[in-house]
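Only one protein chain is missing from this complex, and each of the others stays in its spot.
Every chain is named by a letter (A and B) in the order it is written, and numbering of its residues begins at 1.
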């Protein structure tokens, strides 16, 4: 589409150092800058590429402006400003409306006239799809699901019965919402299934990454609050509650009835066991295992960074001796005290 | 539907303390009890909610009965009894029979007249689907698969060629069974594929969670025995054997040719490496890595519980010094012995 740099600066409310009439057509990286592209510098790892960039303009902090060889947009938070500029350059286009003739829509379902239902979609009885929403190819919406306004299900997503999705939600392919939770009781060695009769409620402005699974509640609902962002391949078990504006990176597994606060950031491949509570504002680094409630905001970890294998094997042997070492150390202290 | 409390007590063979004519319509939690709902107390974490519950009745151990302000059903194992009551209140309804006109069923396939095949299902040649089974919307059954009686494939499940599924099996959306195992041989830096010509056999009364994957065997079959319960996003590699009535929680990864016993319980996000054997009755806690065979029943672990990040970083530094610390400790002991 193309925007003048001056327009962009005005839109995001940033000082522009450079020619306002330059046309920006796209985003680009610092390393592969192009004359009609706008880039950004937020992660210091990429500062090395600034002096030689050929981007048309760079969004950066004032402190980096002197090193910028091209037009600069000075931003308090370059990453956020870049996000807004990119949204301006790549607007989400409203889907065409209508129902593809190959879709199978049950008579009892209500799809708003401004919504789009793609090829081979299956919409069962009692489902409601709100205005402006997109149900991409191959999605399956089982009985009584509700999808809000301007929500996009990209493709091949399964909503089991009675799942409720809010407005402006974005769901990527392969996601399954509303599958049965893992509720089984052991009767003398044989597992008896607990019917999973709760539902799933997804708030507004939520994003859910590819192949993530969110189970329905056992009795009450599994709940994902407004503004939550879930990456790919996350497992959300039954009756989990995730507070508003929490972001969770890929492959994290959350066990049943865990309650996660607002504004948390949870790193990739984290494990969270069931029936515990994590306070608002907790940050957890990658591959940490959380086995107890966390009552205060702050940064938590238990991911073990890699070592050369020989060193690691020695460490493993010593770990198995650690309790013994502690006792021997105490014994030495005693001996010396005498 | 509604059941009298007296009927329920009789069905599960429990002593009822309370009015047998109360009608129970649903299950509920202790915290959000309703007058026509039945709840349970099994996890002591929830005992705090018992005294104030407004449930119509509670299933609990005799020792908790005095604290129960409403009707009580006394059970030896309240969780199992609750499971049976919930099954009574929410019976699995037999699917309607017949083949949706949008399904694509190959001429050579045999679908029992009492089975149901949903919209946009694809059934390839040689497939057999038994009486009372449900093949939900969007499922794909490739050549020569066999599905037993009263088995339910909820939706969007892929069975690759020649997969055999037993009776009363329940499979959730996104599951893939019979994909090629990861069999590759390194020929001077280039990977050569080993054709995966084994199959997959799933026993009776198995449940498989959303987006779980089970690879076909390299030569012989991958086998899941009767009564096994698999949660979501589990990876079962080629030629794995899982013994009867073993339950595995979400996101666990099992490498090729691992052999897992009967009546095991394996926590979430566990890793099990290949070509090893785990005895019957082994219990493994969340995020444990199993690298060697486990010969005896018992509880096994290696998941690292989280700490505040500052403390963890110190621990990581010390871990790297651990071998050195052990040597220094031994040297001190020697010195003091002299």
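FYI, a residue touches a chain if its C-beta (ideal position, glycine included) is under 8 Å from a C-beta of that chain, and two chains touch if they have at least 3 such contacts.
None of these values were measured; they are calculated from a predicted model.
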Missing-chain contact among B:45, B:110 or B:275 belongs to B:275
Out of B:3, B:34 or B:176, the sole contact with the unshown chain comes from B:176
Cross-chain touch to the chain not pictured, restricted to A:21, A:66 or A:333, is A:333
The one of A:22, A:156, A:179 or A:273 in touch with the missing chain is A:156
Interface residues of chain B toward the undisplayed chain are 104, 120, 122, 124, 138, 140, 142, 156, 158, 160, 174, 176, 179-180, 182-187, 189-195, 197, 211, 213, 215, 219-220, 233, 235, 237, 251, 253, 255, 269, 271, 273, 275, 284-285, 288-292, 294, 298-302, 304-305, 307, 311, 314-315, 317-319, 321-322, 325, 328-329, 332, 335-336
Even though one chain is not shown, chain A touches it at residues 26-29, 32, 43, 45, 77, 79-80, 82-84, 86-87, 89-90, 100, 102, 118-120, 136-138, 154-156, 170, 172-174, 207, 209-211, 227, 229, 231-233, 245, 247, 249-251, 263, 268-269, 286-287, 303-310, 312-313, 316, 319-320, 322-323, 325-326, 329, 332-333, 336
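Methods note: only the chains that are shown with their structure count from here on.
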Rounded to the nearest Å, the gap between Cα centres of chain A and chain B is 25
